[in-house]
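With one protein chain removed, the remaining protein chains of the complex are shown where they sit.
== chain A ==
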Amino acid sequence: MSIDTMELDTAEKIAAMPIDEIDVSRPSLFQQDTIGLFFDRLRKEEPVHYCRESHVGPFWSITKFDDIMAVDTNHKVFSSEAKLGGIAIQDMHSVEGALELEMFIAMDPPKHDQQRKAVTPAVAPSNLLLLEPTIRERACQILDDLPIGEEFDWVDKVSIELTTMTLATLFDFPWEERRKLTRWSDVTTAAPETGIVASYEARREELIECAMYFKGLWDQRVNEPPRNDLISMMAHAPATKDMPFLEFLGNLLLLIVGGNDTTRNSISGGVLALNQNPDEYRKLNDDPSLITSMVPEIIRWQTPLTHMRRTALQEWEIGGKQIKKGDKVVMWYLSGNRDDTVIDQADRFIIDRKNPRHHLSFGYGIHRCMGNRLAELQLRIIWEEIHKRFAKVEVTGQPERLYSTLVRGITKLPVRLHAR
């Protein structure tokens, strides 16, 4: 069966489809950004929906806010375990020749809890406060170098650069080589079909190179007095200093991957949302203190990870449907974030919401995003500095979107800056 047809679904066509035949796993729906119409239908007509046949096999879709919350907080029934398929709609495969990296996002307790506890202090709020001045200084530099009045690609020049810069700051990574981090993040999540790596062997080679590089940084920091970068912290903290190397690498890459595409696309998504909602842009320019509530609203609006997946360990009922042991259950955060029975006017981007953090983009329960305050911190700094410099970041052409069912990404966003 072919993965996908690239044919554009019109609103009429989507409304007329038999509900049983809806398959929201097709990456083109996300690239063409018609996916919202499918989720609107599912939430209304069949909020817990079974797709019998797709390129990723049969799966359940959970589309309403409260049902998603119920699954996400029930880790005893809904497992994240990599060996059962892991956390994405596409099963994590064991592939011959691939380097198996263990990451606690795809583990159940007790192992998940031990590993997360060991790594958490690195991104604890009090540690972030220490890093904020450096992140801000480097963000200013990136923004100061941008051309005024000329068209350029915001994704490449700002979103990727800022995200890479933050990661480099967190790890105190050699500055000139910082784009290696972006590359390794892409490689970690890459399968050969994506074109990012030529083969699993090639991926393995690059990850070994990455491992050697971090080993070098670790060896250097373990022999120096403790500092507040993440590698030094992990090399000195009792909970992590004796971690087997592959485990350390897995955790490190999880921090890089977790914070890379997600933050990048939130930075791009915010610019797009403000341009599509000029009244909101005006509100922001009149009162920059709204950045505090705008940041979580951008993260809700973008929903950088469209879903997380679980595997049922036993029979369970959700929304009147009987989930069987071993079934694949997909929590569509992108849909739950548009559920207007929980979020007021959920289909509108509103930068001064009363309860802006009540969204699903970071998940809930024991796997709730460990970097959620760091992600917000980065976005807050960037918007504060953008506001000081530019009256408007004007989108000048059509955005291009990523062909992916998991990462809700913007790959190209032409803009022009207006000086303040």
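Structural remarks
One rule holds in what follows: a contact is a pair of C-beta atoms (placed from the backbone, for glycine too) under 8 Å apart; a residue touches a chain by one contact, two chains touch by 3 or more; residues count from 1.
We take it that contacts and distances are computed from a predicted model.
Considering only "2Fe-2S ferredoxin", "Xanthine dehydrogenase YagR molybdenum-binding subunit", "ABC transporter permease" or "Isoquinoline 1-oxidoreductase, alpha subunit", the record for the omitted chain gives "2Fe-2S ferredoxin", by its UniProt protein name. Remark: the omitted chain is touched by one listed residue; of A:Leu37, A:Leu313, A:Ile366 or A:Leu402 this is A:Ile366. For the options A:Ala124, A:Ile208 or A:Ala391, the residue in contact with the chain missing from this view is A:Ala124.
Note that of A:Lys83, A:Arg282, A:Lys325 or A:His358, the residue touching the chain absent from this view is A:His358.
Residue A:Asp113 is the one among A:Asp33, A:Asp113, A:Glu224 or A:Asp340 that touches the chain not shown. Across the interface with the omitted chain, chain A contributes residues 69, 72-73, 109, 113, 116-117, 120-121, 124-126, 355, 357-358, 364-366, 368, 370, 372-373.
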